[in-house]
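Pasting a structure here, questions to come.
Every protein chain except one is present and positioned as in the full complex.
Letters are used for the chains, namely A, B and C, taken in the order the chains are written, and counting of residues starts over at 1 for each.
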Amino acid sequence: MANTADVIVIGGGVIGCATAYYLTKKGCSVLVLEGSDHIGNGGSSRNGGGVRQSGRDPRELPLAMYGIKNLWPTLSEELEVDCEYHQDGNLRLGKTPKHLEILQGLTDRAVACGLDVKMIDGDEVRRINPYLSNEVIGASWCPTDGHANPLTTTLGYYKTARKLGAHFITGEKVVELRKVRGILKQVVTANGNIYEADTIVLAAGLASRAIAGTIGIDIPMQSALLEALVTEAEPKMFDQMLGTAEADFYGHQTKHGSFVFGGSSGLEGFNKDNGTPICSSITASCICRGIMKYFPILEDAKIVRTWAGWMDLCADKVPVISKVEEVPGLVLACGFSGHGFGIAPAVGEQLARLIVDGTTDVDLTPLRYDRFKAKI
Amino acid sequence: MNSINDRSRYIGEFVPAADDDMLICRCEEITKGEIRKAVHDGMFTLTEIRRYLRTGMGLCQGQTCAKLVKGIVARELGVSPAELEPVTSRAPMRPTEMKVLGKEVKEEE
Amino acid sequence: MKRYDLIIVGAGPSGLSAGIEAAKKGLKVVVFDENAKPGGQLFKQIHKFFGSKEHKAKIRGFRIGEELLQEANDAGVEVVLNATVTGMYQDKEIIVRISDEMHHYKGDAIIIATGASENMVTFPGWTLPGVIGAGAAQTMMNLHGVKPGNKILMLGSGNVGLVVSFQLMQCGCDVVALVDAAPKVGGYGVHAAKVARTGVPFYLSHTIVKAEGEDHVTGVTIAEVDEKFQFIPGTEKHFDVDTICLAVGLSPMSQLLKMAGCVMEDNPKKGGQVPICDEYGETSIPGVFVAGDVSGIEEASSAMIEGRIAGVAAAKYLGYMDETELKGKVTELEHALESLRQGMFAPKNRGKAIEETEEGIAISKNLLKHGFVADDEIERFPGVTHKAGIHPVMECTQNIPCNPCQDACPKHCIKIGEKITSLPAVDESVDCIGCGMCVASCSGQAIFLVDETYEEGYATVTLPYEFLPLPEKGEKGTALDRSGKEVCEAEIVDIKTSKAFDKTNLLTMKVPADMVMKARFYKRA
Partner (left out) sequence: METRIEEHPILGKQETGRLVTFYHDGKALQGYEGEPIAAALKAAGVMVHRYTKKEHKPRGIFCAIGRCTDCVMIVDGKPNVRTCVTPLKEGMKVQTQYGVSAEPEK
C-alpha cells in the first residue's frame, strides 16, 4: 500500500471526501485518512441537511452562494448518487417580535451581500407552507435555499473519489504531523504508520485541533453535542428547508417522506458524554415539543430514531479554510461550527483550486486561521 | 473497533447474481443486488451501507434485516460476519409519536 | 427523578427470576415489559419443560410463567406492563413509554433481560402475507386463540421449529412438511419424534425455493440442497399451503446495551451480538447486568437461573449481601446452570457432530435424517426392554438434561442416576404397575407403556396424547408407526386423564402383537 501521495487529507467527512474528489479530478494523487471506522462518521452524517445561504455569516456566505449556483444543481449527476437536492427555499420562522428582529438583522446583512432574501408575514409563510401554526408571525424567506441528503452526498463524494483513484483508509487515526528537514511532510497515525505528502489538508472536525497542535498551530474551537431525530415516512407535505429564529429546531421532509429535524435542549456544550456522541435523555423530547409548536399537525408522526453529533464550534462560529503560511504545506478546513454541510461542495472545490492552482474563485481571506484576536 | 481498513483493496468485480432482486430490507425495500453493488462502490461497513441505502432505517429500524445484510456484506468482502461491527442502536426502541415523546414525566420519590 | 435500587427490563423468565432474588434480599425492584402479559415467551410455551425437578421440569411453560409471576408478587417485585423501555442513557437512566407518556427513571443497578428476536431467511416470495415467524404462529395460536393458517409448512428443525409444529397440530392446523437446509435435525430428537409419528414428513437437506401466491401464500416449492447449500435441480417438490412458518434461530436483542455504551462482542456461539460480561452477568458498565437470551441464546430453563444469578449479583453490588453470601448463592446456581449446559445440545457442543451417546451407544442416524428412530435402531437404547406384562419403553436416545421420569415412577423402576443427561434405564427387577405417571411426566413424550402379552395375538401400547377431540373407549382407528406410516388397525381400550398428568391424556390402544414395537401413534378413523 502506497504511503505517499500528492495530498494527504486527514478526515473522511464530507469536507475531506469532497476535497479528495475535486483534487483527484484535477489529477492529484490523494490519500484520505479517516480515524473512525466509517466514512462520514462525524457531523457529515448527523446534520439536518440544510443547503442554505440565508442565516449565514457574511464571511462564509459567498461560499454558500457559489456552491448553490455552481455545484449543487448538478451534483447528483456528477456523483452518480441521488443527493436528494431540493432548491425550494428556506423559511426561518419567528413567533415573537424579538424573533422578527433577529431575522430582520440576518436578512439585512444577507441582502447586502447580494442574496435574494426577504422578510414575509405569517399569512405569506402559511401560503408557502400551509402546515405551519398560527403561532408563526413571520419569517425570512430565501427561495434559492434548499436541502439535500447528507448521507448520500458524503458517501457519493467518497464513492466517486475512490472510483477516480483517491485512496481511502479508515480506522487510521492521525496523531501527529511531522516535519522532515524543516518542512511539513509526515503524517503519523495511532497504529504507528507514517504517510508522506507535500500538502496536508486537515479536515478532521474537532480532532483537527489536537492534530494541528502537534505542529504548533491552534484553532480555537470546542465541542458541542447536537441532537437530531427522524420520523417515519409521511405523505408528502412540503419541500422547504426550515429553521427558526430561536434555533429551537431546523429540518425538512426528505424524499423518503420522513422528517429530519435537529434541535437543542439549551444545554449543548455542557452535556456530558461517554466518549461517544450519546444522546442525552432530555433532548429529543424537547425537540418534539419545539416542533409541535410550529407543526401541530405532526403530533402523531412517530419518531423512529434519534442521534447526536459533536460540532466543531469555532470561537467566532465560522470555519477556518486556509493555508498556513508559517507551516508551508498545511491547509486547514475545520471549525465548521455546525453548518458545514451546505458549503461542503464549494469548500472542496475551492480547496482543490487553492492547492493546485494557487488561487480561488471565492475570497477565503475572512476565513483565515490567524484571524482570531483578543477583543481589546 | 477502529481497525485499519484499506478501501482500495481488491475485493473482486461486481458479478450480477440470479438472486440480486431478492428483497432484504423489508421496510425500505432494498434488494440483495443493491447491497452487493454498494459494497463494490466502497461501502465496506454496515454503517455505511445503512447510510448509503437506508437498509435498517425504516419503521422497524433493522430488527429484521440486520443479520441478513451483515451476511451479504461479509460474503461480498470475503470476511466472516462476526468481523463486521453491527450498526449503532438508537432510541426510541419502538416508533414513538411526537406528542408522546414530548410528554415527559419525572415522578418524585 | 424516581430511583429504584434495581430496574429490570423484560418480564420474561430471566427478568422475573432476577427480580425475585433481588427483592428477597430487600431491594426495591421494578420490572418493565412492553407486552400486555408478563412471562416473555413462557406464556406461548404450552409444552412441558425439560430439566430437573428443582428447576421446573415437566411443568408447562405458561404454568412456569404463572408460578414465577406469583413468586415475584409475593417477593414484592413491582411489574409494570405495557411499558416499553425506549432508551437507556448515562447514569443508568432509562425512559419508559407508559400509555402516552415518557417516564424517566434511574436505577442504582439495571438488569437487561430483553430476550431474543427471530432470525429470518430469504427466498422469493418471503414477504408475502402468509409467510410468518414461528414466534408469530405461537403468539397467534397460544395467546390470541387464532389459527395461524390451515395448511402449513415449517422451515427449521431446531427446537422452536419442532415444538411449534407440534403446537400447530394441537390447535388443529395441518403441518404438511418440516424442512431444514441442514443435513440433520437441529433440535431434540424426542421433539422431532413426536412430530414425525403424527405423519409430518421431514425434509432435511432441503430448503424453500419459493413461496407462491399473488396477494398471499397459496403454495410453496422446496428442493434438496447439496453440501454447499445449492439447490439440486430436479429435486423440487410442491405443496399447497396457506402458511409458511420460519423457525431459523434467534438472535440476542441487545440493542439497549449497545445504546448505553456497553462493550459488545459478536459471538456466533451465543447467537450474535452480546455484551461482554463477567460470570455474574455484569457488563462493562458497573451495575448494569444481563441475563437470559440477551446475553446468549439458550433455553428458558437456563435463563431463569441466569436471572437469579444476576439478581443476587445486583444485590451484592448494592451492598445487600456480602461477598461470602454471594459466592454461596452463586455456586449453587452455577452448579444447576452447569448441569443444564450438559449433553449433546450443550452450547459448547454446537456445531459438533456427535456420533455416540455418553453411554457409548451409536446415535440414531434415522432420527437425525428423518425425525424418528428406525425400527432396527430402537432396541439398542437402555430404556427399551422387553418382559412379560406391562412395562415402560423409553425411547429416549440422546443425552439431554432432563430427569423427571426418574422421580415419576412410584416404584422407582426408572433410573437416570446422578448425571442428569444420562439415558433412562429400566430396573427390570421392579414390577411396573402401569400407572402411566412416567408417560405423562416425559416432556419429550418418549415414554410408552407396552404390554406385549395383553391377550392372545394382541398387545397394548399406551401413549401420551395431547389432541382434541379425544378418542372414545372402544373406538377403532389406525395405528401409526414412528414415521407416521399407517401400520395396522388399533382399538382404544383405555383412556386415562388425571390432574397429575396435566392435560397429557394416556391412550391405550390394542394392536396386533407383532406391532407392539412399531405402533406409536393413534389416528382416528
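Please note the rule applied: contacts are C-beta pairs under 8 Å (C-beta built on N, C-alpha and C of every residue); 3 or more make two chains touch, one makes a residue touch a chain.
A quick note: this is a predicted structure, and the numbers were derived from the prediction, not measured.
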Using the contact definition given at the top, list the shown chains touched by the missing chain.
A, B, C
Of B:58, B:81 or B:102, the residue that touches the missing chain is B:58
In the full complex, which of A:57, A:232 or A:349 touches the chain missing from this view?
A:232
Tell me, which residues in subunit A touch the chain that this view leaves out?
232-235, 257, 300, 302
List every residue of subunit C that touches the chain not included in the displayed model.
34-36, 46, 60, 62, 117-118, 127-133, 135-137, 139-142, 144-148, 150, 170-172, 214-216, 466-468, 503
Suppose we count only contacts with the excluded chain; which residues of subunit B make the list?
23, 26-27, 29, 58-60, 63-64, 94-95
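Rule of thumb we're sticking to: only the chains that are shown with their structure count from here on.
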Among the chain pairs here, which one is joined by the most contacts?
A-B
Go ahead and note the Å separation of the Cα centroids belonging to subunit B and subunit C.
31
Got the subunit B residues that touch at least 2 other chains?
85, 88, 90-92, 96-97, 99, 101, 103-104
Using the touch rule from the top of the page, what residues of subunit C touch 2 or more other chains?
87, 95, 102, 104, 259
Of all residues in subunit C, those that touch subunit B in their complex:
1-3, 34, 84-88, 95, 97, 100-105, 117, 119-120, 122-124, 126-127, 251, 255-256, 258-259, 264, 266-268, 272-273
Contact set on subunit B toward subunit A in their complex
1-8, 41-45, 47-48, 51-52, 54, 57-59, 61, 85, 88, 90-92, 95-99, 101-104
Over in the complex, which subunit C residues touch subunit A? Could you list them?
87, 89-90, 93, 95, 102, 104, 259, 261
